[in-house]
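Pasting a structure here, questions to come.
The chains shown are only part of the set, and none of them has been moved.
Each chain carries a letter (A, B and C) given by its place in the written order, and its residues are counted from 1.
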Amino acid sequence: AEKLTLMLDWFPNVDHLPIYVARDRGLFEMAGIDVRIVSPSETADALKLAVSGQVDLAVSYQPQTVIAAAEGMDVIAVGRLIEHPLTTLLFLKGKGIEAPPDLSGKRIGYTVPGLMDVMLHAFASLNGVRDYTSVNVGFAVLQSLAAGRVDAVMGPFKTYETVEMAHRGYDVGYFELEKYGIPDYDELIFVCSRNTLNLKEKAVKGFIRAVDVAIGQVRSNPERAFQEYLKAVPEANPETEADAFRLTLPYFAANQNHDPLRWQAFADFALQYKLIGKPVNGASLLRNFDE
Amino acid sequence: MTPGRLVPPALIVVFLAVWEAACRYLAVPDFILPAPSRIGIVAVENAPLLLSHAGTTLLEILLGIALSVAVAVPVATAMFSHPAVERSLTPLLVASQAVPVFAVAPLLVVWFGYGIVSKVLMAAVIIFFPITVSLLEGFKGCDREYRILFRLMGAGFRQTLRLLWWPWALPNFFTGLKVGVSVATIGAVIGEWVGAQHGLGYLMIQANARLRVDLVFAAILYLSVMGLGLWAAVDAIGRRAVAWKVKKA
Amino acid sequence: MLKISRLVKRFDELDVLDGFDLEIPRGSFAVLIGPSGCGKTTLFDLLTGVVSPDAGTVSWMGDVIPDAGRVAAYMQQKDLLLPWRSLMDNALLPTTIAGADPAASREKAAALFQRMGLHGFEAYLPGEISGGMRQRCALVRTLMFERELVLLDEPLSALDAITRRSLHGLLLMLQQAFHRTLLMITHDIEEGLLLADDLYVLSQMPMNVLCRCRLKAPKPRRPDDPELIRAKTAVMARLDRELNNDPR
């Protein structure tokens, strides 16, 4: 079997569940590949190491991939894992926030400077949020919300922080980006370098197919898939992650067809809001195996 | 401080009591700062998991200590014996202290892969600096009169090093080593951010990402105990090695 | 022969030596006596290269040498024992460094310890013994170091009269049986007169030889020897004049 190394975008979580299912049900084996899964030290590492060929494949984000392309990195999206944004603008309920304009004059946090502050700015200008103060809260999302240091945070996942907050007795609401004027995009995708793709096209294709099959199987029997995941990732917390999985399930990619128009729309948005400095041709970043 | 004297005295009890009270009466949420009692329970309940991760981390730390001592001693010696080396290396060493790991993590992966090497290196890098600086200052603190005595007795560099400078600088070495082993825990943990599959640092990142703050703190408890143990061990060895100082008093 | 020519040494605004000359014949015992702070230790330091001269030369057996560090054993005024080594290990330092046979060295050191009244203290640390014992240990260490020239800076100043007298015998043996050349600083005029072939009385800074006292009486000498008593009075008077002419 051909060996492939996959680097996750972050530590293993339910977003990656289909990958573990594919591995543990032998789907990779059937495709003639042997996949090693590793975690990065930081979310940008996966893409960097994939582009440099240190790992074969990486789980990355569509915005990150667009940025990488604008920076001239030779990255190519080969598959999809989560097909809509999970990123939201999260707020605590009961503080008078019902619609985006209610955020005017508030203090709003964001998680990743350079990315989420841009999203916040775009969201605010598209939805009439005025006179707000933005602060970088880093990874202290819950803490800063709960302590009242901020009124909302741009960046948390609607499938994850919401669950954690709920489990701790906080009633949270969120605005979904794609419903408030920000172009729809794929939250999690698989990327690799053009060079890797040339050298290992068959294996990569096999990998994407296997994940696709796994997503179908997960859909058909979520409960069993979740049990398998708990076995594969013993650190997982069964209670909260069950809820997170339930929320994530609808977003797993229904197919492996990249939509060049959707990519282009996001790339144009990124250019407009200065997430990137030069235009990116969306279609050139994509590889659809099913065509 | 001998291990026996590490038995937590009054101040520690007070510290824990204040912490516990703060969590209970100020209603500090668990995920901001868990109460010590909660941390204790989690630490005991998850002992098998934590211990198995702790083993990995301890191994990395011990190897890191060994590696950094093995490098720091000759480096400090070279810097001491050749002022040109000191002038060259000092800026590099000091500058290296300002490099955050996340910037070099991919590089470490590129060069050393996902195995134990990169973690050991991270731990070693962190311990290295205080040891080298302390040892060098110790060497430099040696009274000139003794150096001259050795020169008059015809001692070469190696002999002077072995018989004079090294015993002279030993207390400083141990001061540096104590600072070093205390921060070595952090070094290994940071190292584990680079593509680890096991270890307390890995566990902490996982738990942190899962917002299991109590488990994070339980892991910190294990790390702290490990750090204390290393400190106490170095202190005990240090005391033995400079017994003549104690005896003189 | 050790020949010191026109040695000059300044410390900042202090002229310690300003053209100092001295000749010590090989195999002789020279004693230097002078006011405290006049530059005796500085002279020894210059001779051994501990400090470097501003001008002047040192020669040994006719050859000019940068310093006599290679030909001399030097017992400094401070004992400079290593506090972490036992007395025995301190005494063995020169032979350890020279790579001499450990067993033979140990035996020799043990004999010297016995002779110095340090027997039984071989395993003590320097911090655990008296001032006089430290001085004796430093002397043992110096004697363990086999060099033709021996420079001693107040080697017996912290010892009682009896121990001192017995060590005079040791120093004389060093000169007579082992043919060493000895150069010793002392403040004890009687001691100087008992041991010296040549006794030099030194001036205040800048240091010079005020007078050279050549002693021909055979050794060992007795302190009540009338020649010695006469010489002692003379040296005393010379020193007195030096110190009271120029009251610092």
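Definition applied: a contact is a pair of C-beta atoms (placed from the backbone, for glycine too) under 8 Å apart; a residue touches a chain by one contact, two chains touch by 3 or more.
Worth saying up front: this structure is predicted, and the values here are computed from it rather than measured.
Chemist: Only one copy of each distinct protein chain appears here; what is the full stoichiometry of the complex in this structure file, written with the labels shown?
Modeler: Per chain kind, the total copies in the file amount to A x1, B x2, C x2.
In this text, only the chains that are shown with their structure count from here on.
Chemist: Can you tell me how the remaining chains group up by touch if chain B is left out?
Modeler: Remove chain B in thought and the touching groups are A | C.
Chemist: Report the chain whose mean Cα position is at the greatest distance from that of chain B.
Modeler: Greatest centre separation from chain B goes to chain C.
Chemist: CA centre of chain A versus CA centre of chain B: separation in Å?
Modeler: 37
Chemist: Measure off the straight-line distance from the CA centroid of chain B to the CA centroid of chain C, and report it in whole Å.
Modeler: The mean C-alpha positions of chain B and chain C differ by 50 Å.
Chemist: Whole-Å distance, chain A centre to chain C centre, using C-alpha means?
Modeler: Taking the mean C-alpha position of each chain, the two centres sit 84 Å apart.
Chemist: Enumerate the residues of chain B that touch no fewer than two other chains.
Modeler: none
Chemist: Tell me, which parts of chain B touch chain C in their complex?
Modeler: 145-146, 148-155, 159, 163-164, 167, 242, 244-245, 247-248
Chemist: In the complex formed with chain B, which residues of chain A make contact?
Modeler: Of all residues in chain A, those touching chain B are 7, 10-13, 38-42, 45, 48-49, 52, 54, 139, 142-143, 146-147, 164, 168, 234-237, 240-241.
Chemist: What residues of chain B sit close enough to touch chain A in their complex?
Modeler: Contacts found on chain B: 29-32, 49, 101-102, 105-106, 109-110, 114, 193-197, 202-203, 205-212.
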